[in-house]
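Structure record follows, encoded as structure tokens.
Complex shown without one protein chain; remaining protein chains in place.
Chain nomenclature is as follows: A, B, C, D and E, assigned in order of appearance, with residue numbering initiated at 1 for each chain independently.
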Amino acid sequence: MGMILISALSMGAIGAVLAGFLAFADKKMKVEEDPMVEALTGALPGSNCGGCGFAGCRVFAEALMKGNALPNACVAGGSETSKAVAEIMGVDAGSMKRNIAVVLCKGGNNEAERRATYRGEMTCTAETLTGADKSCSYGCLGLGECVDACKFDAMAMNENGLPVVFYDKCVGCGACARACPRNIIEMHPEDHKLFVYCRSRDKGAYAKKVCKVACIACGLCVKDCSAPGGIALKDNLAVINHDVAPQNDESIKRCPTKCILYGIEESVTRSNYFASIRK
Amino acid sequence: MESLKFVRKPKRPLPQNNRITDQRTLDAKEINPNAEQPSQAATRLIVSSSPHFLNTESVPKIMHNVVTALLPATAASVYFFGWRALLLIIVCVVACLATEYAFQKIRKQPIKIHDGSAIITGMLLAMTLPAGFPIFGAILGSVFAIGVGKQLFGGLGYNIFNPALLGRAFLMATYPVLTTTWVWPRTMEKAIDAVTAATPLVMAKFEGKFDVPIMDMFIGNTAGSLGETSAIAIILGGLYLRYKGYINWKLPLGYLGTIAVFSAIFWYVNPAKYPSPLFHLFAGGAMLGAWFMVTDMVTSPVTSLGQWIFVIVAGILAVVIRLFGGLPEGVMYSILFMNAFVPLLNKHTRPKVFGEVKAQKG
Amino acid sequence: MGHKTFARGVHPSYYKELTAGKRVEAAALPKTVTIPLQQHAGAPCEPLVKKGDLVTEGQKIGDVKAFVSAPVHSSISGKVKDIELSQHPGGFRSLSIIIEGDGTAKEWGGPAKDLSSISVDALKDSIREAGIVGMGGAAFPTSVKLAPPKGKAIEAVILNGCECEPYLTADHRIMLEEPEKVVWGLRALMKTLAAPKGFVGIEENKPDAIEALRKAIGSSTDIQIIILEAKYPQGAEKMLIVAATGKKVPVGKLPLDVGVVVNNVGTAAAIFEAVNWGKPLIERIVTVSGNGVKEPRNLKVRVGTSFEEVLSQCGGLVEGGEVEVLNGGPMMGIAQPTLSVPVIKGTSGITVIAASVIKSSVYEACIRCASCVSVCPMALMPYKLGDFGKAFRTGEFKDWDGLSCIECGCCSYVCPSKRPLLQWIRLGKLKVRQEAQKAAAAK
Amino acid sequence: MNNIVKMFLNLIVIGALSGIILSGVFGVADPMIKANKERELKEAIFVVLPGAKDFKVLEKTVGQEKLIVYKGIDENGAPVGVAFKADGGGFQGNIGLMVGLETNYLKLRAIEVLEQLETPGLGDRIREEAFKDQFKGLEVKPKVEYIKYRKPEKPNQIQAITGATISSDAVVKNINRAVEKVVANFPQEEMTRAEAAPQAAPKEAGNGK
Amino acid sequence: MANSLGYEFKKGLWQELPPFRLVLGLCPTLAVTNSAVNGLAMGLATIFVLFTSNILISLVRKTISAQVRIPAYVVIIATLVTVADLFLAAVFPDISKSLGPYIPLIVVNCIILGRAEAFAQKNSILPTAADTLGIGIGFIISLTIMGTIREVLGFGSIFGVKLLGEWFEPWIVMILPAGAFLVFGGLVALVNWISSRKAEKAASAAMSR
Partner (left out) sequence: MELILIFISASLINNFVLTYFLGICPFVGVSNKTENALNMGFATTFVMTLTAAATWPIYNYVLVKFNVPFLQYVAFIIIIAALVQFVEMYIRKASPSLYRALGIFLPLITTNCAVLGLALFMVMREYSFLESIVFGFATGVGFTLAIVMMSGIREELEFADIPKHFQGISITLIIAGMMALAFMGFAGLIRG
């Protein structure tokens, strides 16, 4: 009996001491924290297992806040935690129009001239460090750095050496646009449908010589556009003002090189693309 | 959360594993035949990043030279242990090559077994085994050495530990008795009547005897693993490599020097209890380790200071294990242990950048 | 006997015998020239002429107010045909003035003036006005080097006659054929900078040039010739300075911080012509060499002449197969995607490398052989920098001193796995630069 | 403040409950655990002292160290030998032995391995009968020795296990060390003295001490 | 978060299979799995603690204030572990011996506190029971598999029954620490491979539609 008493008393005492200690700590040493980090930390398991690769749950929460971690990195909590975290962090997805990536070059292997052969690290940025082998100094180099940058499997290189964006997969993160050293990819709201698929600011004669589908700045689309100022020529290139130009196909009809196109991108979804390849 | 992985780039996939392919030439020539050159239509211009001159060294060249350098030791092992030694070497080499081939095939990588590095691993692994070692064990060791020790890290160049030694360490842990069951060399069979032989180091450790004539150890006339017996054959190969410029003198000499100096201290204190430095240099795997394993480029540091630290600590550890450890030989473990430090050494012993004035951050 | 040198470096095959014995010949007068408005480090020029204008040889056709810049001049007489973007030998496209020649050429010449009769300001002025830039490759405006910040005393001017690049012999020929100009130019540099000492650094494999310069210097002691080991990159500024004077240019500092200015021997000769003859930098010696060109030669070429035209005067390219046409030597030169690019002020050579020597297009994993580490003249860790650069890991790239790389290419040269280390390091530098720009823009 | 009270209550209650539960469980389990230990000890002693039916515990304190020997007696109370523990480091960790020595301190009766961490299949073969049997009747004067690869030649020699020389060596060293201590500290007369015959009923667990 | 009980149970068997998918509780997994029996025993001990402690925690979760959450849970867990330890020592002394200090270390097994924090603390008893049973059974299975592999290769036997014939030369490394790491690493890779195969199949099924 004595032992039971001793045990109960000593454990109770330890508990009391600990509680006092923690109460004291709670009052005296509390450090003000970002409420968002608090909320995130609360949503995490708190077992500080380190499984996420960060030193404990709080650090992980801070990394989440800074955008250095993915919500699903916590292994201990599993899917529930990921969901909860995503909820807390959740940007109001519904209120924003989706952006998607548009590749503004159609000069692939079949259309554009390559005046030399490039050897070296096979990424687009690396190639731009040397005299690039493509004659057009604005066009896509075709080494797929953008495809590598896409973390959502929303891009692939086609047979013609040009990147394709899958309309159904792209989440509009813009990683591809940032990766492209030639700034060929632009992010656009998905209701933009009319694009000049060329970035060449070379004079028409040269542009035409090196690429069959270059914009040669002939000005026909500018004339055909029903809204004045919808399309303008700037630096030897037709530029569309999407706020003004009607998103239809009236201005593309007379383009001699077919570099201005309407609404082709949305038809490419991931599955129909791969289905077409398989055939 | 598994992301789907398909052929992301059909037709002309980006080079896998960073290999530069030459596909572009084909594309340009075939698809765009009228891409004209300003002059000399038949000559194609190449663009690449400088430098445009490269020297003529190549990985296969280096590796094949190492194989050549191992030939004297191979010959010596066959001379001392008979055809069984050759069989063991061949089995290891073939098993290593086969494992490498299988891995590269499974991973759909270009097959690179001709670069010779797996041959070296096989030869060196065999060199660390006793002549009577069973064939199945040799195969197991080779598969582990190449499969786990090298290919799991991504193949040549990425491994952290010396594959041959890892294979040997694995065998040591798997079959401790078989790996330490020695046979006498043919040349001294009738000298001793016992069934199993004892290497000089085993005798030193467990019987306190280290009276094996140094000359015998130098030539290879003692019991031991295939490659640990004939010091002269190994030195010959090592000098060849040094002459060819494939090894840095710091590594073998630093390692051997440390062993000699450190063991000399003990020897000086108590020559009756501790063997002489010469004994340490020529016994066991010290020579093989120093000339062929410490010098493995992949698993040794790249900086000068790092190399010094590597060999000195490894040398001390080898002597400590030999003199005080449970095992008679410490060369293998000393090298493996230091292999694990190589990344840290490389990172923290960077040379001072040209013109660097302030002290390097520690 | 060991000559003076620096630590590390490599010994590529030099192949200088192809052109070292050949006198400099004048190239044919080009029919048209394409003169890029950016032929130098620093701000590009703005055109001073319009389409259709008539220009004369030596007329200034482009200039800009910026301090770090140099004017450009017409290298022939004729009519401005166009001003447009065209391929630049640096691998980009730049605005260029295209001039159609009238077939006439001007005679330049005159006696050497007495240096003491010219004021420092006059010297500086004529150097700037003549558009003189460094002819050792980087094309840094020489006038900038001649205007050190106040309080920095220059103790020595070093002339760079190393020419450590394989194939190239332009500097060698200048020293051999016009040593007086070089010495005069050096003295002019010393005067403008008030430097008491002058050095000429020459690799030991050019004994005839050393002899010629010795003669030109005569008995005076203000100029000293330093014989250096033939090793690449002996000609790199920092390596030359440490070999010649034992001083190390600190990281992130300029030679003038250790009281030294380095100039190419060709630059010195150009200064002679500019000051004595009033001839701007419209012509330079170009070594055309390599195993891909039929008749290697040393040519005196007008700036703006297309590579194609220069090469055709050397028998043209070897037929068939693949070649690399380089602006410069094989170690640092820039490969050209087209032959329509013009020779510019910094074109010290056109090297053509044919298939047999072209880099293999495959590389292997790094086997950590340490070769790159042991040759890097800047004592960097190229194999790591390559990895960081390739992966755009700018933080680590900077931590491992990637920005100190002088892009000499020794690391790529020695790598047995044929890894394009320097290209990756360039990627890393590019990303660092871009990030810095972004950070600056954000402010 | 409510919260703080709650904190205190939480921890005190949980702590106290834990104490109660544990002491309860301990109360039940402890006798059983002790019995297990006792049985183990007894079994080991009887193994190394064949013929013993009971034992008597003798204790001595030498310096810091407490020496314990178990004097085995047969049904008549006649001493059959002394048993004692011998510990010491082996290849991987401690090797704990129970050693049975004849009362004349000349020969071993048997040994038993109580505890060892040696490599399975190698060093742990010291637990095999073949190895332990070698110690039966082994002379301890001048001391126990091991010999490698060959059959023992002298009456104080055993053959080491091939590939586990170190473990064999450790066993031998442990025995020598322990025997030496026992011999030095427990006069032989103490051992040869007869004891009262053991009661028929097995002893109550827990008072072996 | 209203998942069915069946789901909560099943996810521990594959989706969150510890310790391969849910990388927690590595220490016991590696340490005690040198034979199938040990693995099983450890698994059982763990599931006992996991189940009871999480049920308790789920019961009291509302009454415990946030600041003392972890200490309170730890006390509960440690109490239960002590119970398990005493029980094993009293009833199965052999197993208790071979598991050694790893039983008390269940206290700090990350799985238990991890599940307590991640699940029990937020859910009522039934889902908690399903979750812990699933996770616990997954853990038992994993440990037993690890133990089996190591025992078969290291001793040539399974649950102590000789499986491979005399020809088999046991791989002693499998019983050593190194073997534990290697086998575990290999199993993790295997699990990765299987799950990526599954995902690929699912994806290609979706695509062919």
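Rule of thumb we're sticking to: contacts are C-beta pairs under 8 Å (C-beta built on N, C-alpha and C of every residue); 3 or more make two chains touch, one makes a residue touch a chain.
This one's a predicted model, so the numbers in the text were calculated from it and none came from an experiment.
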Partner chains on view for the chain not depicted: A, B, C, D, E
Selected from E:65, E:79, E:96 or E:144 as touching the chain missing from the view: E:79
Touch criterion as defined above, residue of B:128, B:248, B:334 or B:349 at the omitted chain: B:334
Of D:144, D:170 or D:191, the one touching the omitted chain in the full complex: D:170
Positions on chain C contacted by the hidden chain, ascending: 365, 387, 391
Interface with the undisplayed chain - residues on chain E: 23-28, 30-31, 70-71, 74-75, 78-79, 81-82, 85-86, 101, 104-105, 107-110, 113, 173, 176-182, 184-186, 188-190, 192-193, 196
Residue numbers in chain A that touch the chain omitted from display: 3, 6-7, 10-11, 14, 18, 21-22, 25, 29, 31, 47-53, 55-59
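Here is the rule we use: only the chains that are shown with their structure count from here on.
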Contacts common to chain A and chain B (chain labels): C, D, E
Most widely separated chain from chain C, with each centre as the mean of CA atoms: D
Distance from the mean Cα position of chain E to that of chain C, given in whole angstrom: 68
Distance between chain centroids, defined by C-alpha means - chain B, chain E (Å): 39
Per-residue overlap in chain B, given as positions that touch at least 2 other chains: 4-5, 18, 20-22, 37-38, 44-49, 176
Contacts with 2+ other chains: residues of chain D: 7, 10-11, 14-15, 17-18, 22, 26, 119, 122
Interchain contacts, given as pairs of chains that touch: A-B, A-C, A-D, A-E, B-C, B-D, B-E, D-E
Of chain B, residues touching chain C in the complex: 18-22, 37-40, 42-55, 57-59, 61-62, 112, 115, 154-158, 248, 297-303, 346, 350-357
Residue ranges of chain E in contact with chain B within the complex: 169, 171-174, 176, 178-179, 182, 195-196, 198-200, 203
Partner chain B, residues of chain D touching it in the complex: 91, 119, 122, 148-150, 162-163, 165-166, 169
